[in-house]
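Every protein chain except one is present and positioned as in the full complex.
For reference, chains read A, B and C in written order, and residue numbers begin at 1 within each chain.
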Amino acid sequence: MNFASDNAYGAHPAVLRALVECNDGAMMGYGADAVTDAAQAALRELLEAPDAVVRFVATGTAANALVCAQLAPPYGRIYCHQDAHIQTSECAAPEFFASGAKLVTLPGDAGKLTPDVLAAAIRRGAGGGLIGGMNAAVSITNATEWGTVYSVDQVAALARVAHDGGLPLHLDGARFANAVASLGCSAADLSWRAGVDALCFGGTKNGAMAAEAVVFFDPAQAEGFDYRRKQTGHVFSKQRYLAAQMLALTMDGLWLDLAARANARAQVLAQAVLAAGGDLLVPVQSNAVFATLPAAVHARARAAGAIYHLWPDKSAADCDPVSLRLVTAWNTPESDIQAFCDLLRAG
Amino acid sequence: MNFASDNAYGAHPAVLRALVECNDGAMMGYGADAVTDAAQAALRELLEAPDAVVRFVATGTAANALVCAQLAPPYGRIYCHQDAHIQTSECAAPEFFASGAKLVTLPGDAGKLTPDVLAAAIRRGAGGGLIGGMNAAVSITNATEWGTVYSVDQVAALARVAHDGGLPLHLDGARFANAVASLGCSAADLSWRAGVDALCFGGTKNGAMAAEAVVFFDPAQAEGFDYRRKQTGHVFSKQRYLAAQMLALTMDGLWLDLAARANARAQVLAQAVLAAGGDLLVPVQSNAVFATLPAAVHARARAAGAIYHLWPDKSAADCDPVSLRLVTAWNTPESDIQAFCDLLRAG
Amino acid sequence: MNFASDNAYGAHPAVLRALVECNDGAMMGYGADAVTDAAQAALRELLEAPDAVVRFVATGTAANALVCAQLAPPYGRIYCHQDAHIQTSECAAPEFFASGAKLVTLPGDAGKLTPDVLAAAIRRGAGGGLIGGMNAAVSITNATEWGTVYSVDQVAALARVAHDGGLPLHLDGARFANAVASLGCSAADLSWRAGVDALCFGGTKNGAMAAEAVVFFDPAQAEGFDYRRKQTGHVFSKQRYLAAQMLALTMDGLWLDLAARANARAQVLAQAVLAAGGDLLVPVQSNAVFATLPAAVHARARAAGAIYHLWPDKSAADCDPVSLRLVTAWNTPESDIQAFCDLLRAG
Partner (left out) sequence: MNFASDNAYGAHPAVLRALVECNDGAMMGYGADAVTDAAQAALRELLEAPDAVVRFVATGTAANALVCAQLAPPYGRIYCHQDAHIQTSECAAPEFFASGAKLVTLPGDAGKLTPDVLAAAIRRGAGGGLIGGMNAAVSITNATEWGTVYSVDQVAALARVAHDGGLPLHLDGARFANAVASLGCSAADLSWRAGVDALCFGGTKNGAMAAEAVVFFDPAQAEGFDYRRKQTGHVFSKQRYLAAQMLALTMDGLWLDLAARANARAQVLAQAVLAAGGDLLVPVQSNAVFATLPAAVHARARAAGAIYHLWPDKSAADCDPVSLRLVTAWNTPESDIQAFCDLLRAG
């Protein structure tokens, strides 16, 4: 019963098959191969963005930090939610890749930025003179770190605020598929049509071994990006293996199907939590449940071997109720879901 | 009537004289000169720290950022107050010099960190695994950005928390002289005896043209620092001119005398503010007054040519009362002080 | 007939099998899994280095640049051959990861540093004062960029020079297996026993999809390395897939067997070059042939579809003879080797 993270689970068989299928024969290195071409084309089609620049890297931290560096100079201010993954969970990779750029963190319920708070912050930054740095970019996450999902309109509203301030909008989409599946919209609607300039399209948490796509909808914003990717060690010599993973996910809507499966599992857990006397900290809109559980229930779950993180404070184990995070993947075993629900109900 | 900043005012005549006096003749460059030797010795004596490593740079941002980079790796967490100068006013210089290190900002009344908040944050950082970065240093400012002053005991309490977490304590002392003058303690008491590991001893805001001293009380912590200073363009070839400024300030307690004068002027302003129906946002303990003034009084002052910054939001001009900052220097003209007081009283 | 690079060829079936075999079930992320443990143990055993710190990354550039950053401060001097991969082919990744550290490039026949040249350079660097930066590390490559191989004694001699200067020795071993296979020595003999401090043990060019091991023989030199790896986006969340590749290569000496096969193919090509009236620029000691070919032979080869790089100047196509590089992999088809030999002979 592992609900620690969606990265705790393995890759989809189609992804592994794709690796085997592209393995034979010689191909030129560093992305000059047919598999990469095909995967880029597939992503562009998926996103209805024929001119987009699509690149592949192996980790979400690399994807996000590379985009931050691409959009912000060392003296740039990047606006994000105070709980954004780039702020809390990437070991200051954005700051390192962008050689010092500052993440300006903003509050917001349920992990979501609001246009008003963002607009006020951008205005303050623009009026701050040299000492505060230069407004450079806005970054949001969808689905958010709290599992909530920005609607198309909400993304569009934030994009307008960003663009009004002359700033590009980055979307950390490590769980973009979960957001799209949750909303039932198109990938284009939730990205460039809503005003997103650069999208990190996650694969690793959604059936890949290790593959993320970085997408710049305006090629002009991608200038020099390949050098940047090379300089940070994120250009694979045998790039076909990165591309093949993403290509497999795009086939026949697999990416969306897997995300929907993960989301559905989270709904089941949410119901079990409520049934066990717990509370949901935020609405469950993707593949994570942020909730409280009575200490006794938590103790029972842990004793039975259930794995999950306390949240937001990983060391706050002696509270009652206990606050925690449960994450599901497309392949979290149904039997584990069931067992956990039974456990919670057992009291 | 300029109360915008203590850097709005000129240098002390003794500082200018010192430049002229050291001007003749050839000296070896980059610090291998007798003036530098003398100034280093004078600082060590002033601080009662015979083994300290003392270096000179021209700006406070350079001093602070160099120390941050010296104490923290790129993946380091540096704990500071959310209003710390290194966070709000140095254009992400610490992050740039330290190649990405993250400032972890903490709340605290009147610009001051408290041991409890600091200890909790260090604990969280230590338990955060790779994703949050590695605990690296604590930075405080004294006098603070709110003009308040940490007592010797307060510094010592924070130093204990830092050291208990294995972290060195940096003191941004751009206005260290004002703090010492305010407390009537010794410079040693308020720095190394209280547990400070690295001190930026400010000169620029206290009678110098452009001179700050960086002091490492433990020479082992200064290893490689000279290379770092050189690589960032902060080693002067004609270093005598930096050193001469600091040397002049240390003579006959000039540094302390000037700070006391600035502090005294702030007290006069504070009384005038209160008399005009204003309020003090925090106690006036050094050379700055953070206060509210009735909008009408503010309008009168501005109309009469008084210069100062609104605070904390520089653009919040249409409030009543208005919130603002008044800073004094050792040489803010007494006549300006008087004129301003008269203005405020005029209503 | 692709002799462009050893990264043009696919992964070994055992590597792909290992991915499939480790795919099932949940594992904790970021390296806290049993596959990673096993792969680390296998590498330590292979290297007879029970205390070594072993970490996995996906690219050689990442491995090398991370080690450079680990061993050198921003103001550090890293000594290497002027044709070193870190100098010519990594887009300044070492300088980026180490935030400015300077590669000091040295000449040497056949891609190899000599102790005398290295010693003199270290001496000059030590005497250069602040302006030249601080001596920090020495980096060599084995097999070299010219396909030549340092003997155990040669590595040991360079290590002595480095250590005499207080500097650690980094070995870029993207083709370490080829060097070991060529010499018939043990991996330990050619690394830590000869004085190597940090080894990048290549997998990608030797049967893996994308996997390199970074090995610090002295754990003290690895302090903070995991944060560094995380901050640069090189910690995989699903680390099992990196580890599984390396684990497969270490089984039953597969790594050495594959390297030996690649080396043998290069010898066949070398004979064909000589038979065709070409010359070897350097002795063929691993899996690359650096040679000249009569322009007519080159034209014939190209016309027949043979792929390889001109060398050292990729644009020098109109010379006679033509200077070029042929690289073989363990799985360069025997039929391609034969066809190419036939082509050369055809004149």
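Keep this in mind: contacts are C-beta pairs under 8 Å (C-beta built on N, C-alpha and C of every residue); 3 or more make two chains touch, one makes a residue touch a chain.
None of the values given here were measured: they were computed from a predicted structure.
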{"item": "Sole residue of C:Thr88, C:Thr114, C:Gln154 or C:Ser186 that reaches the chain not shown, by the stated touch rule", "value": "C:Thr88"}
{"item": "Residue among C:Thr59, C:Ser99 or C:Asn263 that touches the chain left out of view", "value": "C:Ser99"}
{"item": "Among B:Leu46, B:Ile78 or B:Ala92, residue touching the chain not depicted", "value": "B:Ala92"}
{"item": "Touch with the omitted chain, as defined above, among B:Gly60, B:Gly111 or B:Gly147", "value": "B:Gly60"}
{"item": "Interface with the unshown chain - residue positions in subunit A", "value": "30, 73-75, 99-100, 129-131, 133-134, 224, 226-228, 230-231, 235"}
{"item": "Subunit B, residues in touch with the chain not shown (by the definition above)", "value": "2, 4-5, 7-11, 16, 19-20, 22-29, 57-63, 65-66, 90-93, 96-97, 204-205, 209-210, 227, 230-238, 241-242, 307, 332"}
{"item": "In subunit C, positions touching the absent partner", "value": "74-75, 88-93, 95-97, 99-102, 123-124, 127-128, 130-133, 313-315"}
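In this text, only the chains that are shown with their structure count from here on.
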{"item": "Maximum inter-chain contact count - chain pair", "value": "A-C"}
{"item": "Chain separated most widely from subunit A, comparing mean CA positions", "value": "B"}
{"item": "Chain centre separation (subunit A, subunit C; CA means) in Å", "value": "34"}
{"item": "Euclidean distance of C-alpha centroids - subunit A vs subunit B, Å", "value": "41"}
{"item": "Separation of mean Cα positions, subunit C and subunit B [Å, integer]", "value": "50"}
{"item": "Contacts with 2+ other chains: residues of subunit C", "value": "227, 230-231, 235"}
